[in-house]
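Dropping the structure in here first, questions after.
A protein chain is absent from this complex, but the other protein chains hold their places.
Presenting subunit A:
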Amino acid sequence: MMIQGHHNMRILDTHQVSISTLPVRVYVSTIHKSSTKPCFCVFICSPFATENPASRKMASSFTRLISKRNTAVLLAGLGAGTAGFLLSENSSLAAEAKKKLYPPSSDYPDLRKHNNCMASALTPAIYAKLRDKVTPNNWTLDQCIQTGVDNPGHPFIKTVGCVAGDEESYEVFAELFDPVIKDRHNGYDPRVMKHPTDLDASKITHGMFDENYVLSSRVRTGRSIRGLSLPPACSRAERREVERVVVTALAGLKGDLAGHYYSLGDMTEKEQQQLIDDHFLFDKPVSPLLTCAFMARDWPDARGIWHNNDKTFLIWVNEEDHTRVISMEKGGNMKRVFERFCNGLKQVEHLIQERGWEFMWNERLGYVLTCPSNLGTGLRAGVHVRLPKLSKDTRFSKILDNLRLQKRGTGGVDTAATGDTFDISNLDRLGKSEVELVQLLVDGVNYLIECEKRLEKGQDIKIPSPIVQFRK
């Protein structure tokens, strides 16, 4: 047996493992699937901060699992040679036999009419390699890709087509997720690059827009609670735990951030109407991209909306991610919106850390979220801006492209613009820090307003040079 990382574990035999008092995270993975060679269990351990009850909980529950001689989890990834070990009470013996009856080639999805990142990346060879693997939470490849199989996509819009069920999905299924991430994030290679995180809002310059043009400013991101499965995979208890952790933390916010939580299932008619009028209420997802990814299960259990009394800082709980964090205001003070955003995020992070929790984050991928498109910063900073002349100029799209900006209608993604008002936001999420992206948005919007003013005066405008993609 091979062990990598920190040696807090001693393998006694193929069933029993003794774990020291230092909390560990345990991965089970196969390295040989051939029937002529024996199969190996590889345990990769990394110590956690000792005060993290989440991993303490996981370690102790793992011990409980082992001591009950429940070997289903341990042996989930093993292959042909170990069928004999699978005869425990909750045995998947028939499931193992089925795997032999249905080799990966018989299960490989028909992706010939598909246009999404998953379909571009998932070769039969990769599928064959990954089909029988499971993450430590027992999430499978088929579950990651179901949404992409069910939604072939659009010739013009390339969707992602896969989701993570937990933090480890990005690692266990790296052979699929890495090329998907590269495709979606302009060549960002998680195997060699590092993602910068920077939430120091004081660095933003020129962050006050001309309010004759900019009607409102908004920054959003997401955060996931480490140790709990993500919305596609989570059980009801896990989802409720996310809600409990987040709501407890938010109750600790003070001053201009003090606020109130409204559980989707419990809110009164009056509260619901107010939230609709404020444009805060989110509803059960109808997009098949989300419903096919199992995110709407058990709706509206453990879903809710928190916002501060000033209605400038808002958190969605258990919608598409564990949390979606939104800072917004009428008018053009993007700097203040971003300040509140960073301040609020840091305070929430501190409050959950006090109780032994933390956000999912790592150097390769930044903040880990459900959809690969939101990795890194998960940040979309945007404005509603009036651009009556510029929007009719044939150079508009090219200008946006070069500024790394995206236009949407004022209803959000997949809506059309009404009148001359557009939602303009950053295109990128991964490979640039929060400060960098917000500054890009600020500089870009200021440029667009300049163009609009010049066109108003009958002056000509220039297409700016394209912005460099990644730091060398």
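In the analysis below, a contact is a pair of C-beta atoms (placed from the backbone, for glycine too) under 8 Å apart; a residue touches a chain by one contact, two chains touch by 3 or more; residues count from 1.
Heads up, the rule we're going with is that contacts and distances are computed from a predicted model.
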Name per UniProt, for the chain absent here [options: "1-aminocyclopropane-1-carboxylate synthase 5-like", "Mic1 domain-containing protein", "creatine kinase" or "Aldehyde dehydrogenase"]: "creatine kinase"
Touch residues of subunit A, complete complex, unshown partner: 57, 61, 64-65, 70, 72-73, 76, 90, 92-96, 98-99, 102, 106-110, 113, 132, 134, 137-140, 142-143, 146, 149-150, 229, 233, 235-238, 240-241, 265, 291-292, 296-299, 301
